[in-house]
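All protein chains but one are shown in place.
This part shows chain A:
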Amino acid sequence: MIKTETYQLSMGPVHPSTHGVLQVLLTLDGEKVVDSVPCMGYLHRGIEKLMEARTYFQCLPYTDRLDYVSAMNNNFSYCHAVEKLAAIDIPEKAQYLRVIMAELNRIASHMIFIGSLAVDIGATTGMIYPFRDRERILDIFNELCGARMTYSYIRIGGVRSDLSSAIVDMINKFLADLPSMLDEYNNLLTGNEIFQHRLKGTSLLSGEQARRLGITGPMLRASGIDYDLRKDNTYSSYDNFEFSVPLGKNGDNWDRYIVRVKEISESAKIIRQALDGIPDGQITAKVPKVLRPPKGEIYDTTEGPRGEVGYHIVSDGSAKPYRIHIRRPSFINLQALNILCKGYLVGDVVVAMSTIDPILGEVDC
């Protein structure tokens, strides 16, 4: 008697398109995915535990190493939480600088997304262009704080350094060139027939499913739910700027791609407004040398490029946090993998994984 049976394929942790060391256990029927289970933990470094043994200031570099393609946003989120806990008021100028850098980093992060999606679909050239352009943002950050990936630029109480005129020029030049860069990606990828066929109508995630899984960020917005902390729970100086939140309709791979591409131009809009409106003043508030926040706890969130970055900090009144829990958007977004892959082909798994856009440093923490 002839019969077919399903088999297990362990995709990763060493695999070209798992964006790091993620293992996905696929149950396959031929090429069709029956079940997919993401197995995490290959990059676990125990950051949350390590933070318990460090002072609040010493914790900051660890946040760089969570989501290493958008370290600014992690710094931002952590500092914002600690400041709220310790009730420190931040100068307006520092707020503006934070927003500029966080949005620049969001652009860089979305460029990585476009590049890695392109290479997962097989368009090698589509990867090179966004990575080349992202390099200019890294140059700006390098000029700003001497680091290309792990910035620790946003500090508790403010930011590390002021903008020099050279950096302002670099940012302005980058913003001026951004539309032509986006045109290039659109010509190479967005308009490509094969690219569209691969993305449209695959890996659907409805708004309801996304909401139930606690998915946030561009992935949630691609499913049509308008939820952006920059608008809905406005923090820092985001309420001073005009920008729109791009939404998708179907929640397929295509929407997740398009939402991120549109977010790049929205971020550019914010940066432009912030650069024009930087107020004068201090770049750091007065923060005690040894920070001892009052006893209590706080959960505070900001909008990172991948979704809601949240820090739950419990303070026992000492110089070190009693416990820190980090809400990593990649980790939670990755839980949708099974829904995105079930019933599709192996070729769609890598695309779905790409459009979730997980950073394994953040997933495994």
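FYI, a residue touches a chain if its C-beta (ideal position, glycine included) is under 8 Å from a C-beta of that chain, and two chains touch if they have at least 3 such contacts; residues count from 1.
Heads up, the rule we're going with is that contacts and distances are computed from a predicted model.
Visitor: Leaving aside the chains on screen, match the unshown one to its UniProt name from "Ger(X)C family spore germination protein", "NADH-quinone oxidoreductase subunit H", "Sugar ABC transporter permease" or "Extracellular solute-binding protein".
Guide: Matching "Ger(X)C family spore germination protein", "NADH-quinone oxidoreductase subunit H", "Sugar ABC transporter permease" or "Extracellular solute-binding protein" to the record, the invisible chain is "NADH-quinone oxidoreductase subunit H".
Visitor: Using the definition of touch stated at the top, determine which of A:Met101, A:Ile121, A:Leu247 or A:Ile270 touches the missing chain.
Guide: Considering the complete complex, A:Ile121 is the one touching the chain left out.
Visitor: For the chain not shown, which residue from A:Arg132, A:Lys173 or A:Lys249 touches it across the whole complex?
Guide: A:Arg132
Visitor: Counting contacts across the full complex, list the positions on chain A that touch the omitted chain.
Guide: 7, 9, 15-17, 31, 118-126, 128-129, 132, 188-189, 192, 194-195, 197-198, 345-350
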